[in-house]
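These notes are about the structure you will find just below.
A single protein chain has been omitted from the complex, and every remaining protein chain is retained in its original position.
Going in written order, the chains are labelled A and B, and every chain counts its residues from 1.
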Amino acid sequence: MSIKFHSKDIISAKQFTREDLDMIFEIAARMEPIARGDEESRLLRSKYLATLFFESSTRTRFSFEIAMLRLGGQIINTSHVAFSSITKGESLHDTVKVVGNFVDIIAIRHPLVGSALTAAKATERPVINAGDGPGEHPTQALLDLFTILKEKKRIDGLKIAMAGDLKFGRTIHSLAQLLAHFDVELVFISPEILRAPEGLLAHLREKGVSFRETKDIEDGICDFDVLYDTRIQEERFTDLKEFEKVKNCYTITKELVGRGKEGICIMHPLPRLQEISVEVDDLPNAAYFRQTFYGVPIRMALLALLLGKA
Amino acid sequence: MSIKFHSKDIISAKQFTREDLDMIFEIAARMEPIARGDEESRLLRSKYLATLFFESSTRTRFSFEIAMLRLGGQIINTSHVAFSSITKGESLHDTVKVVGNFVDIIAIRHPLVGSALTAAKATERPVINAGDGPGEHPTQALLDLFTILKEKKRIDGLKIAMAGDLKFGRTIHSLAQLLAHFDVELVFISPEILRAPEGLLAHLREKGVSFRETKDIEDGICDFDVLYDTRIQEERFTDLKEFEKVKNCYTITKELVGRGKEGICIMHPLPRLQEISVEVDDLPNAAYFRQTFYGVPIRMALLALLLGKA
Partner (left out) sequence: MSIKFHSKDIISAKQFTREDLDMIFEIAARMEPIARGDEESRLLRSKYLATLFFESSTRTRFSFEIAMLRLGGQIINTSHVAFSSITKGESLHDTVKVVGNFVDIIAIRHPLVGSALTAAKATERPVINAGDGPGEHPTQALLDLFTILKEKKRIDGLKIAMAGDLKFGRTIHSLAQLLAHFDVELVFISPEILRAPEGLLAHLREKGVSFRETKDIEDGICDFDVLYDTRIQEERFTDLKEFEKVKNCYTITKELVGRGKEGICIMHPLPRLQEISVEVDDLPNAAYFRQTFYGVPIRMALLALLLGKA
């Protein structure tokens, strides 16, 4: 059964049922013309969002803020790493409880796992997790899945490959969990030291999701409907030599895409460095910039749902 | 006689007469449903507030911004410690004069005493002092007093205790000054080295305000209608040993509140650290989170008054 969203929180990709996803995507699809500026909306008129970003993430913050504004709502924001009261030792609980007295809804980004849940418990206002460090970033997972739906017109029946840092890549873990609600075939592509965690694989087995692992990005590329690439993050490594070995293990080139299935959809959560060659940008397969756009209707849908206006 | 607020500045708690306070609180009370989001307002439509925060204070900045937005106004803001032109050596006067050419009203926070007055002199636009270092923070004093009025339904006749750092605590000084307009009895509770300054006490004597000093927070707690607690701030001490001696001299616990007068109202300007136990939060006596909320209708009232729209 679908959770009732009004006044609830969005903390984890795990909280969504298949029905929830279908509903969110249906609403997001209706939001699309507003997100593009083709239609005007005052749906969230006199509603106020606070973006509490305890670490910088300009892209994510902008996406939430423009979603709120284009629906006629307003924002108060902070993009400071160091909150003034936090530096005086104030608890996150107190900060959020105060801000919850000012606004109708809060989007929070914080470097610590579990911080979004702490925030949600501090206030009766709905709280959206906009990334809690190595924890979760559920709106990213939703926009990733919505991008697949928009690009391929379906999710069921697709063969979806995920490449790069599958060990630490939080977007990969959340997306795989959402995909487990669908009838898909997954391929995990990574060097040995960056394999997907056993916990995730066990979860997929339990859910009956068909998947395989490989080290070779070319292994089966002619079958992939979607290739979701991720950055290998230097900051996750304690041994620089280990990083140097794997940092450029996969580079998606025009030539590689050419050998893929026709219509193969190339995705990436951005920022991308060397792992996707800029020459790929011009191919119709390159979906990663459209992907960031789809974050806007997804966040519009969530804001509207949580505020009881969907 | 009441000052005429339209196009005037709010610089100091000292500037208000009893009539001013009554008028501000009457307007703030009417603003309350708008601050809660129960009513919509376009009162300050096409009015623009600049929040010039030369030091971070997320809570205060948010409070001003949401007050402006919920009244239909708009904001431009900066939360940067280092202003670009200031770092090039520009005078505060020039910065404020320029910004005064852009907006209708300015709220300024600055680490130096007297900066708000300098700002007010630089522009014909109304300027609100949102804290000038160890100087004043008059909107905090107003919201503190308004909280007492809301919680106890009156101010005259109350016995109000103030505890903690009475020497450096700017909120204490300003609130005591406002309370001198009323028929109240004050109790100052502090360790010897953090006693209220003689100047403040002399002022109270001159105004005929009844007060006494004590070191013991339990001394008379069964008589207090309001207990206003403050943080003892490490940064005010030059000798760390002195700080260590007094830092935990008062901790308000559930047990302590239980021994107080029925309905005793516990206030704190926040952020709070150890000086109020979190277990107190759930008591109906804990007014400190409601107190931060009351900053919104107070700032709404001031914005409306200064812009001639009250």
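In the analysis below, contacts are C-beta pairs under 8 Å (C-beta built on N, C-alpha and C of every residue); 3 or more make two chains touch, one makes a residue touch a chain.
Because the structure is a prediction, the values reported are computed rather than measured.
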item	value
Contacting the left-out chain in the complete assembly, out of A:His93, A:Arg272 or A:Lys309	A:Arg272
Listed residues B:Thr78, B:Thr118 or B:Gln233, member touching the removed chain	B:Thr78
Options B:Tyr48, B:Phe168 or B:Phe289, residue touching the unrepresented chain	B:Tyr48
Where the unshown chain meets chain A, residue by residue	37, 40, 55-59, 62-63, 65-66, 69-70, 79, 231, 270-273, 278, 289-290, 292-293, 296
Residues belonging to chain B that touch the chain removed from view	45-48, 50, 74, 76, 78, 80, 82-85, 87-90, 93-95, 97-99, 101-104
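Here is the rule we use: only the chains that are shown with their structure count from here on.
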item	value
For chain A paired with chain B, centre-to-centre distance based on mean C-alpha positions, whole Å	41
